[in-house]
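Below is one structure, written out as structure tokens; the observations come after it.
One chain of protein is taken out of this complex; the other chains stay put.
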Amino acid sequence: MHLDNPQQLIDWHDKIIAKQKKIKKKILVCCGPGCLANGAQDIIDKFKTVLKEKKISGFTVEALKETGCHGFCEQGPLVVMEPKGLYYTKVKVKDVEDIIEQSIKNDKIIDRLLYNDPQTDKKIERYQDIKFYSHQKKVVLNNLGNINQCNIEDYIANDGYQALSKVITSMSPQKVIDTITKSGLRGRGGAGFPTGRKWATCRKVESDTHYVICNGDEGDPGAFMDRALMEGDPFSVLEGMTIAAFAVGAKQGYIYVREEYPLAVVNLQKAIEIANEKGLLGDNILGTDFSFNIKISRGAGAFVCGESSALMKSVAGEVGEPRAKYVRSVVKGLYDRPTVLNNVETFANVPIIIRKGASWYQKIGTPKNSGTKAFSLVGKVRNTGLIEVAMGTTLREIIYDIGGGIIDDRPFKAVQTGGPSGGCLPASKLDLPVDFDSLNEAGSMMGSGGMIVMDDLTCMVDVAKYFLGFLVNESCGKCVPCREGLYQLHALTVKVSEGKAEEADLEKMEKLSEMVIIGSLCGLGKSGPNPLLSTIKYFRDEYMAHIRDKRCPAGVCRALITYKITDACTGCMACIAPCPTNAITGKKNEMHVIDQELCTKCGACFAVCRYDAILVS
Amino acid sequence: MKHNLDKLSAIFNRYPQNRESLIAVLQDIQKEYHYLPEEALQATAKTLDVPLSKVFSVATFYNAFSHYPRGEKIIRICVGTTCHIRGAHLVQEQLENRLNIKAGSTTKDLKYTLETVNCVGACSQAPVVIVNNKYYGHVKVSDAKKLLRSK
Amino acid sequence: MVNLTINGRIVQAKEGEMLLTVLRREKIDVPALCHHEAVEPFGACRLCTVEITKEDWNGYSNYVTSCLYPVEEGLIVSTHSPKVNELRKTILDLFLARHPNSPEIRQLAADYGVFKTSYETVVDGNNCILCAICTRICDTMGFHAISTVGRGHGKEVAPPLHQVPPDCVGCLACALNCPTHYIEYTFDNNYLTIWDKKFELMVCSRCGKKTITKEFAEYLSKHRDIPFSYFEICDECHRKELAATMGQITSWEREA
Partner (left out) sequence: MNYRFIVRPNLCTGCRTCELACSFTHSIDNIRGITRIYPLDGGFKDLWVPVTCLQCEDPACIKSCLVDALRLNPETGAIELNQDICVHCMACVAACPFGCSIFDKQHDIIVKCDLCGGDPACAHFCPTKALEWKPIEVKKKKVAI
């Protein structure tokens, strides 16, 4: 069915609602990246075959939903049963028959699949009651755990495309921009530039054509919010882009997706085809004379293509080298035409703001940072997953209330935000409200939303070395401060980690960092030294321990540590086989010994020892 | 190495034959042959009317493209931040030692290719290793042998 | 026309002009290694960075590469402020770590007081500073014979597939405009070799002087509508020919 006017969309919406009301019970299987990696696809397949074999009255395959990321990846694969919100964690294929037999047919709860609250040691039935969920504010991720990934009917049933219809029928482009401006929405890609202002500038530039580009090149390692959105709720991204196109007067849009996300490409492509078919994208949208087409452009593995000018070059089929942006890309972007480029989460926010109004949105968060922000909460935190909180929520709330604290109750050491452009914040900053400005001030940045929690076993020198190494690999190599400067900074961190550095090197790193920041051409170089500078700022002692005492307090930097077996060793022989260099010798029930000459400090023995008998010093 | 280049025309036909299609075409070639054969690069340059030097420049700029035939089993170690702090580099080293190659290369018998990848977005399972598109989460150093044997 | 202040002096410039063009015209010495007027400004070496501010910026200043920065009314530019000099020193220091044997780099670094790099010398560093002047000129001339290959620290300039470049005509522009004279070429009898490609040279049919490569002449003749016969004799013999022709005409005039 092709929708030829807005009324048909309303009719269709009502029809879908009526149809869905008939479905009493639903099984939602999370197919987010985490759960898929844990085998969610097998579970789906199993559900399908079992449901085919056993006919259950009032329950068909239609009630089985393959949803986007539900959030709590640590506990995946997740299966949720509506309407009650019954929540099963770590589900395996062999549990499927049980779930159907007991929970679907007989409304019984399977105890062993319930979430166990580690603090109270009690089983929790509904996910809404789990702290991980109850402290969140889901706005943009709301659809993710609830609807079928590429099902337009599900999307429309959840008020999808109402915003577009409203925009087309009753709003002028200027009014759309005013609404977005008033909402205070700032770019979710990292820098936090006001979205409304960006659109307004772009609209004003006279040109034969304008472009809208969605930046789905989520390159920050440790971030997967955009992936979850593109895979789990692709229509919201398309709708947001279409509204942006209406506002700035664009006819062609691109979604740039990184190649590490093949499923995102598949789902977006599917969604584009469906939207085209329904008349919600393409020529004469909803029967009006507004036309907008979207093309997917696949990235090919280059972090620098997250930078807007590099991304536009990549879209044009060129090498992704950034250009100087003294003339901004809203004025001269893709093919030298005015171009609006926003990230996935920003676009996904747009339909919600239009639908619920700017003042509603503005009330969420803090005055200068309205709305919510999605984060991927990962690292040494107990509850890893995809979360969404109101702007201004403190790091402590996120890490301790939602994240459940540090794994094994180890001490919190730092949280890394903003990926390779951001920084590491120490415990003293735990009460910092998370928003664009506060994070910038503290020497980090929002970035696209990766939040990596680190404990005392994480070495800050190693973290800085890791990020610089990452950037050395990812630098496009065009400008000298970034290409050579980051290379030398990395070499210096290596020197520190090997205990070969002097105190003067620390100052040298700070000075060179400043020059790299001033001198680099694009954001990659300009923010590249942040992880280094922030760790030197907040963890200077740790650097000094490496430099002065030739010691790695976290026990990570290999040149400075030794593995020793203590008397706690029971002689279980578990560590002997994993040792790749046969450095461990010992007989059963006798204490083992590590030959320091042969030991490569790979940590294999440490990982397998059940008696904490291996000491890192 | 000689290749059956018949599949190329099908790939070219999927896209408009212009510069904008270059990266998509190269990706499809990579998918088909698991690397970019020289002849394919030459054919791409000709078909899309893009200078060969530009094709080569693009093909070497992006990480997704390889220029040598890859192994039967492609092992990709995620080295994203989360995987790193949870010990991915140790796993990488294990695999490198066992296969006696560095990440980014292929064993001489064309059995294994070892690669690193910057975050696959499965951070909750860190460290993650992907063997021929199958994800293995919470990998330990001692799992290296198992990974090599896995299908 | 826009008015700007450069190092305390008021200077006029045309709208749309780049700052570096104005600096060069005003004979203000700002180093630049990746700049060539034949190609679009690139902004890779960052040596031409200057400090800019405006009266209403409340003391805030910014650092921009002058080669890419269009002049603006009221711009206040300082080309050798302490920070700018420090940046140039750092860049040259970094260059020196990678290209310790390049006389051009050593000279420029010495001008800024850097005689020895303070960083670790890069193993197997060569003299290519990746300014991409060669590839950009090659593109502008329409050959696209060479390009940058790879990325980041391992980036290099190379012909496609690291093989003999099919589109190279041996015009030598890449080598002749390389700021560090890194690109090698050899003349051997009637041949020129560059990028491992051997070119036959045109030889003047009258005096035997060697001129451009045959492939270059063929290219110009084919794409630029110049009769190939023009390339068959050298400039000197062309002049002699012209003298002879005009001599002939003048002698007729004399007779008449």
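Note that the chains are named A, B and C in the order they appear, and that numbering of residues resets to 1 at the start of each chain.
Going forward, a contact is a pair of C-beta atoms (placed from the backbone, for glycine too) under 8 Å apart; a residue touches a chain by one contact, two chains touch by 3 or more.
Note that the coordinates shown come from a computational prediction; the quantities given were computed from them, not determined experimentally.
Put simply, the missing chain touches C once the whole complex is considered. Interface note: of C:T5, C:S81 or C:T140, the residue touching the hidden chain in the full complex is C:T140. Annotation for subunit C: contacts to the undisplayed chain at residues 36-39, 137, 140-142, 171-173, 176-177, 202, 211-212, 216-217, 220, 224-226, 230-231, 234-244, 246-248, 250-251, 253-254.
Assume only the chains that are shown with their structure count from here on.
Contact topology of the protein chains: fully connected, every pair of chains touching. Chain pair with the most C-beta contact pairs: A-B. Between the CA-based centres of subunit A and subunit B the separation comes to 23 Å, rounded to the whole angstrom.
Centres computed as Cα averages put subunit B at a distance of 37 Å from subunit C. Contact of a single residue of subunit C with at least two other chains is seen at positions 148, 150-151. Those residues of subunit B in touch with two or more other chains are numbered 54, 57, 61. Contact residues on subunit C toward subunit B in their complex (touch as defined above): 135, 138, 144-151, 159-161, 165-167.
Residues of subunit A touching subunit B in their complex: 33-34, 36-38, 73-74, 76, 218-224, 227-228, 259-261, 297-303, 314-320, 376, 378-380, 384-385, 416, 419, 450, 452, 454, 458, 463, 466-467, 470, 474, 476, 577-578, 580, 600, 602-604, 607-608. Listing the residues of subunit B that touch subunit A in their complex gives 18-24, 26-27, 50, 54, 57-58, 61-65, 79-87, 90, 93-94, 97-98, 117-126, 128, 135, 137, 140-142, 144.
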